[in-house]
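In this view, the complex is presented without one of its protein chains, the others remaining in place.
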Amino acid sequence: MQEYRILIDSHDEKGLVYKVSSVLFKYDLNILTNNEFVDKVNNKFFMRSVVQGDFDPDVLLAELVEALPKDAVIDVIAPRKKNIVLMATKELHALGDILIRYESGELDANILGVISNYDSLEPLVSKFNIPFIHVSHEGLDRADHESKIIEALSEYKEIDYIVLAKYMRILTPRFVETYKSKIINIHHSFLPAFIGANPYKQAYDRGVKIIGATSHFVNDNLDEGPIIAQEVIHVDHAYGWRDMQRSGRDVEKVVLSRALKLALEDRIFVYANKTVIF
Amino acid sequence: MQEYRILIDSHDEKGLVYKVSSVLFKYDLNILTNNEFVDKVNNKFFMRSVVQGDFDPDVLLAELVEALPKDAVIDVIAPRKKNIVLMATKELHALGDILIRYESGELDANILGVISNYDSLEPLVSKFNIPFIHVSHEGLDRADHESKIIEALSEYKEIDYIVLAKYMRILTPRFVETYKSKIINIHHSFLPAFIGANPYKQAYDRGVKIIGATSHFVNDNLDEGPIIAQEVIHVDHAYGWRDMQRSGRDVEKVVLSRALKLALEDRIFVYANKTVIF
Amino acid sequence: MQEYRILIDSHDEKGLVYKVSSVLFKYDLNILTNNEFVDKVNNKFFMRSVVQGDFDPDVLLAELVEALPKDAVIDVIAPRKKNIVLMATKELHALGDILIRYESGELDANILGVISNYDSLEPLVSKFNIPFIHVSHEGLDRADHESKIIEALSEYKEIDYIVLAKYMRILTPRFVETYKSKIINIHHSFLPAFIGANPYKQAYDRGVKIIGATSHFVNDNLDEGPIIAQEVIHVDHAYGWRDMQRSGRDVEKVVLSRALKLALEDRIFVYANKTVIF
Partner (left out) sequence: MQEYRILIDSHDEKGLVYKVSSVLFKYDLNILTNNEFVDKVNNKFFMRSVVQGDFDPDVLLAELVEALPKDAVIDVIAPRKKNIVLMATKELHALGDILIRYESGELDANILGVISNYDSLEPLVSKFNIPFIHVSHEGLDRADHESKIIEALSEYKEIDYIVLAKYMRILTPRFVETYKSKIINIHHSFLPAFIGANPYKQAYDRGVKIIGATSHFVNDNLDEGPIIAQEVIHVDHAYGWRDMQRSGRDVEKVVLSRALKLALEDRIFVYANKTVIF
């Protein structure tokens, strides 16, 4: 029996669960997990079911489309390895964490390649037999550099997610638009605190007692996209900002990998610049 | 429109969500929240729905009973203030935390009384106009002391929960049986570490770097009942066991109050000596 | 033997520990705890020693002043109950937490009184036999209202700390100046995120996955004073902003009480808008 993930994003109205479960019951499906969330403020309904059965997913989808509101976004997805491209700059902790998971077989993804504006990560990436594409930004303005990156990305037919594993350059709206809702970033602060450059320095200057990291989808406004996952650690007065940075890296990498896992398992819905996570 | 909580605890089989939602749809109910959990290992199904509508709950219940498996345990509950009795010994932090919540109106419960084997908490309890019943254990064996407590408790017609807010005496199986699944305890360790007496001293002796507290239902085996909530804090070598105790109290009171809130909102299912919490 | 706390705040230079310990050795003191911190960036030295011995603290102080740099700030403090005034508005969780600690004897302070701009907390405060001063802000501009509060405060000869236990009005620079480094606030967010009004609403709108609370000394700029303590809890998409508020209260009260305890034990040094905490 095949396993499928059914995703439903709809406005809320009475009877949605009934209508969905009627279809699932008709097809004699085995429900493994079932999550729903109703946002009464925004009148939204979200549902994720993992089901097992012997059926044609296209037929099931058609029947769900028939049963549910016209504006509902419905997916019936067979789990498969998703295609991801990693982007990084110089730091290797977040990238390395993903590579080790990849090596272990835990990452449900194909890493198509790693793009960096420096070449210093090439030795690491090459160890894992993953293409490394060096797209230097030197001597180029932002638009030209990004064009080259987009060109490199266009080599890949199907990209499910672009993971910014400490890619330290700002993306233009054009780039973000091209890969809408597909770019996952890790920001090295507990957003919305310390937006922008060197958040550990900012945190140090402010004298905070906790630092954190935030993984989010990238939208047009820097560090303001929908948040997927956050984590923090305690610090004290004895931490200089480089100590914060060093300790913070352990949080960054774990949070980014956690967010990526949620994305790969189709557990994230985005709306109103927020995420619903099942 | 009245709000109701629908609770279903059943063996798992196909179509349960469909059957429940059919009934809810028929009665034109508005679903506020909907949680389900399927335990494939134990073949169990749990569901909690909060619904609004204009209907006779007894009729709804009858229809759900009709629709669902014979062994399903089903409840349709109108939210109401539950009746609780607190038991304590000498420490007042956990008891005080509940009293303050009571005073604030945040606690969805009537406190029928506070029973203690010492009289030292009487001044605090009296401030809140709550009956204080002193049942000294001095000169009594465990059975006799407990008989007196059961006698005191029997004054109250309906007790939903007995909350052991740092009641430091062991309850007999007879007592536990009498108030089966109704006794909520706070144990001052991260169970199952440090079962038994003076867990902070045990934690200090073992040199742990984290201490915690556990709220659980009481069953026949000391500190082995189903866990409802746990929380921890970091400590270091500079903490003596009394420092651990002092810091731990903040965890204890918050964890106990959190567990109590879950119980008052009918969010806890118990099975296989564990809890499912929605 | 009396116990004393020795506090030293100085610019850093070689030999400071030697000079201090020479004096302590000369007086044959028993050192219970000893903490030092050197901030190389700002060239600062901080030290807190708890000592036992049989000596005249004024003589010891004089000798330390003699031994250490001219600009060093030195204190030799006999532990005593500090005098505090609480200020609150309507919420009672943070105030209640302090009152319960007071009742338990755990709070090393005398509560001189509670000042509020509403009278709704009077019943709670009165239970604990603490003076409640209602200073309504209605019909008054900020300056006039604050004058009345300052008048009420001036009744007390010696105030060590003013604790804002969810006092929801902004203090003027005049007030802050009058009680410089003596006002401890709890802000219901993880500062510097969500400065200003209704941080839980802001957090909800931003879709964060963690919320927090921050206790800090109050300076002229709202929510920008030196941070003493911070704590967080995880939330998810199912939390409305009122759920965040409810859950957040448990963090607020614990963080405020923790900060107050640090202050009462003379564990906090302030410099560069930050705290050093031993």
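Going by the order they are written in, the chains are A, B and C; count residues from 1 in each one.
Definition applied: a contact is a pair of C-beta atoms (placed from the backbone, for glycine too) under 8 Å apart; a residue touches a chain by one contact, two chains touch by 3 or more.
What you are looking at is a predicted structure, and each value in this text was computed from that prediction instead of being measured.
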Contact with the hidden chain, among B:123, B:173, B:196 or B:240, goes to B:240
Against the hidden chain, subunit B presents residues 37, 39, 41, 190-194, 206-210, 212, 226-232, 236-238, 240, 272-277
Residue list for subunit C contacting the dropped chain reads 14-15, 17-18, 21-22, 24-25, 28-36, 38, 40, 234
Subunit A positions in touch with the non-displayed chain are 33, 91-93, 96-97, 99-101, 103-104, 106, 124, 127-128, 238, 246, 250, 254, 257-258
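Rule of thumb we're sticking to: only the chains that are shown with their structure count from here on.
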Rounded to the nearest Å, the gap separating the Cα centres of subunit A and subunit C is 40
Per the C-alpha centroid definition, the whole-Å distance linking subunit A and subunit B comes out as 37
Within subunit A, the set of residues that touch 2 or more other chains is none
